[in-house]
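Of the protein chains in this complex, one is absent; all others appear in place.
Going in written order, the chains are labelled A and B, and every chain counts its residues from 1.
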Amino acid sequence: MISEIIGYILISIGLLFNFFGVLGLVRLPDVYNRLQAATKCVTFGTAGILAGVFVMKGYGVMGLKPIICIIFILLTAPVSAHVISRAAHRAKIKLTDETIIDKYEEDKELRK
Amino acid sequence: MREIRWQIGFILIIAFFIINFFVFDFDLKFKLMNIGLFSALFVLIRTVIGPSPADRIVAVDILGILVVGICALMAITFDQSFFIDIAMAWALQSFIATLALAKFLEGRHLDD
Partner (left out) sequence: MKLKTKSRIVVFILSFITYFTITQIGRFDWQELIVGVIISLITSVIAGDILIVIQRKFKISRIFYTILYIFRLFVEIFKANIHVAYLVIHPKLPIKPGIVKIKTGLKSDSGLTMLANSITLTPGTMTVDINKEKGELYIHWIDVKTSDVDKATELIGGRFEKIIKEIFE
């Protein structure tokens, strides 16, 4: 009973942060800012939902697979964000007008 | 202009939460799943209107992580353990799809 309540609290926190991340995906002005907000919040929120499932179900058939899922998501989500941002900058997609500094564009001749 | 848009969005989101939690008489698990599906709707908006290809790739990547959370919620809603298997397989293949799409955005071939 008490584990069900803790599981529901974790799932609610996860869904709330998922919602904030997706709202950032809609509101922020360019690709890189959207990628930041969405990656951080949606990764943490989905990890929260899976942790809630683990707390509710215990060490059973459905219990240990969410743990593997959490480890996999925490390892791969930053990698995919890095890959998308690097590819977008190399495909010459513009940063927003509010941008102050772009050191990566300045050092372009030094890269191979 | 931005503040008027903020107010309209705020009213819509509050209205969604009130209708979701207080008007209909569902089980709590279905109400929680509605929030996840509402977030997926925002991601689909970004997929449709995104000005550049990179925005659409970001949205597809985020949708992949979001579906993992929704599958975990479905597993506890219907009490079936195979939804967790679907979530794990989806996490694996969505990471590989993101890598392939980013490589395509950068202008290289898949066997490069």
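Note that a residue touches a chain if its C-beta (ideal position, glycine included) is under 8 Å from a C-beta of that chain, and two chains touch if they have at least 3 such contacts.
Bear in mind that the values here come from a model prediction, so they are computed numbers and not experimental data.
Undergrad: Pick out which of A:L15, A:A37 or A:L50 touches the chain that's been left out of the picture.
TA: That would be A:A37, which touches the missing chain.
Undergrad: Name every residue on subunit A in touch with the hidden partner chain.
TA: 17, 20-21, 23-24, 27-30, 32-33, 35-37, 39-41, 43-44, 60-61, 64-65, 68, 74-75, 78-79, 81-82, 85-86, 89, 95-96, 98-105, 107, 111
Undergrad: Considering the whole complex rather than only what is displayed, give the residues of subunit B touching the chain that is not shown.
TA: On the side of subunit B, residues 2-3, 6, 85, 88 touch the unshown chain.
The definition used in the following text is that only the chains that are shown with their structure count from here on.
Undergrad: Given the complex with subunit B, which residues does subunit A contribute to the contact?
TA: Of all residues in subunit A, those touching subunit B are 8, 11-12, 14-15, 18-19, 21-23, 25-26, 31, 34-35, 38-39, 42-43, 45-46, 49-50, 53, 56-57, 61-62, 65-66, 68-69, 72-73, 76-77, 79-81, 83-84, 86-88, 90-91, 93.
Undergrad: Sort out for me which residues of subunit B touch subunit A in the complex.
TA: Its residues touching subunit A are 28, 32, 35-36, 38-40, 42-43, 45-46, 52-55, 57-59, 61-62, 65-66, 68-69, 72-73, 75-76, 81, 84-85, 87-88, 91-92, 95, 98-99, 102-103, 105-107.
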